[in-house]
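Input: one structure, supplied below.
Only one protein chain is missing from this complex, and each of the others stays in its spot.
Chain naming follows the written order as A and B, and within any one chain the residues start at number 1.
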Amino acid sequence: MSDMDMPNTGLAPVEPVDDINTPGFWEKNESLFLGFGFIALVIIIWQLVPSVFTLSKGMKLFFATPTMIVGAFGDLIASGKLWPALQFSASAFGLGLGLSIIVALPLGVVMGRSQVLSDMFDPFITAINATPRLVFLPLILIWFGIGMWSVVVVVFIGALFPLLINTYEGVKNADKLLINVVKSYGANEWEINKLVVIPNSLPFIIAGLRLAIGRAVLGVVVAEFFGGSSNGVGVIMVRASGSFQVDVVFAGLILFMAMSLILTGIVRSIEARFSRWRPQQTKSF
Amino acid sequence: MEEEVGKLTFWQTWRRLIIGGIAVILFFLVWEALLTWFIPLNKFVISKPSLIFLGIARDMESGILWRDLLVSGRPLLFGFGAAVLIGIPVGVVMGWRERVGYSLDPLLTALYASPLVAVAPLVIIFFGVGVAGKAILIFVLCVFPFVFNSLAGVRSVDPLLINTVRSFGGKEMDLYRIVIVPTVLPFVIAGARYAIGRGLIGVLVGEFFAASEGVGYRIAWYGDMYVLDRMFGYILVMMVVAILFTEGIRWAERTAFPWRVGM
Partner (left out) sequence: MADYIKAENINLTFTPPNRRPVTALQDFNLSVDEGEFVSIVGPSGCGKSTFLNVLLGLIPPNTGVMSINGKTVSGPGQDRAMVFQEFGLLPWRTVMDNVGLGQELRGVSKAERRDASQKFIEMVGLAGFENHYPHELSGGMKQRVGIARALVSDPDVLLMDEPFAALDAQTRDIMQAELLRIWQEAKKTVLFVTHQIEEAVYLSDRVIVMTKRPGRTKKLIDIPLARPRDYEMRVTPEFNDLKLQIWNELKDEIDSQGGPVND
């Protein structure tokens, strides 16, 4: 598990040799090859299963091979159904996310700077954060009706909390020492925020954004699924699963997955750029 | 002799709880006051705390609340349990054998990033509307935090500690007992905290889609019939359950693993 390996069993001391052990192209990128290779393998096996095994009638209904999924995708695009649905889902996503940013950032900063305020809001944030958003959906449907706003609200709630909590943590975390240093040079509250608090919080906020995006995508799916609207990719999916069109369902799933991965990937690279000054931290949940 | 960590005053330890508690009580009071004296109460759109709590009491009395909790809890137990039994070993193997980790990681990450709730209808249709279908759905949602956290836990085992135990004569079994399990355990418990949240989502999704009983079902049912006070009541119950689980695990983490300060 450590870097030290078992020594050679040769008798003479080994002279450093140039080519033998310097890592080559395959070794250096081993993890990538293994990872994507595995995914490719799974896809291939998945594709071949119906040809190799004879499936029962019931299973056949459910077994959508990769080619079928791609086909379904193509059909959706060709039939012109995908684009408006995508627009709908994407706008709900954007609106909800945008609103959550507008609310979370200032609130997070204020909470971060005031201990009393954060203590006051704390139980509410903990409570709503711990609760699955889905539980509010029936209520949201009653209040906002079926349509885009319900979806937006669900997205908003989902995205709000990671952003809020992370902003708050980032602000709270601002090094008191640095604040004192800047104060000693005569900075006022605004300048303190500009010079110390905001740069320090940026990595946290962006990490929060990354989490928020994941939750926002989930929010779109969940809200559209359970009757939050009559438009959107999620609606296409739920109708398809009602009529056993498994390939369409999977196509939608992959679409959402791709959206989620791409967006979080973009945010991750932005995150990396803004975190260059920070020492490496072990990542886990 | 060097210093010990200083002890906190009464106010410092209890401050958060007290201020928070006051905020919550204030919230309910204002809510009640607003809808009693200032804004006409439209029973089809909203409710107020007194009615809500009354509703909860009635649902408890009639037994319906307990029954719903039980019905919702069973698949949760099975799904979550399966996630623990399968997720942890998978994560451990992935962390232990580097190559296995590399192979599985991208696929699992992609799956984790997908809105798996979308397959809920398929799962329910395929496996039935009973406990099995819901349990499997919950399993699919719950398993990932366990896998990823066990993986992280194994990867974080400190080689220095391994060397230390070996230097005092420790054998393979000793390494597991003394170093590896204590290192991985906090990660797994933290994973449980995430998993339970996703599990609750699974319960609700399953019940919104196809059920005749259960907390999720009941919320939707009350919603359909516009019985707002009972609906709010159930939502509140659900929130309490979620908080108990999540904060309970957090508390367990803090007491059982005091050395993980700042993690």
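Here, contacts are C-beta pairs under 8 Å (C-beta built on N, C-alpha and C of every residue); 3 or more make two chains touch, one makes a residue touch a chain.
Small disclaimer: the values here were computed from a predicted structure and weren't measured.
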| item | value |
| --- | --- |
| Option from B:Arg16, B:Arg166 or B:Arg250 whose C-beta touches the chain left out | B:Arg166 |
| Absent chain, residues of subunit B that touch it | 1-5, 160-161, 163-170, 174, 178-179, 182, 257-259, 261 |
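Rule of thumb we're sticking to: only the chains that are shown with their structure count from here on.
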| item | value |
| --- | --- |
| Approximate Å spacing (C-alpha centroids) for the pair subunit A, subunit B | 19 |
| Subunit A contact footprint on subunit B (complex, rising order) | 15-16, 19-24, 27, 44-45, 99, 102-107, 110-111, 113-122, 125-126, 145, 148-149, 152-153, 156-157, 159, 162-163, 187, 190-191, 194, 197, 200-201, 204-205, 208-209, 216, 219-220, 222-224, 226, 228, 231-232, 235, 238-239, 242-243, 245-247 |
| Contact footprint of subunit B on subunit A as seen in their complex | 1-2, 30-31, 34-39, 42, 62, 116, 119-124, 126-128, 130-132, 134-139, 141-143, 214, 217-218, 221-222, 225-226, 234, 237-238, 241-242, 244, 246, 249, 252-254, 256-257, 260-261, 264, 282-285 |
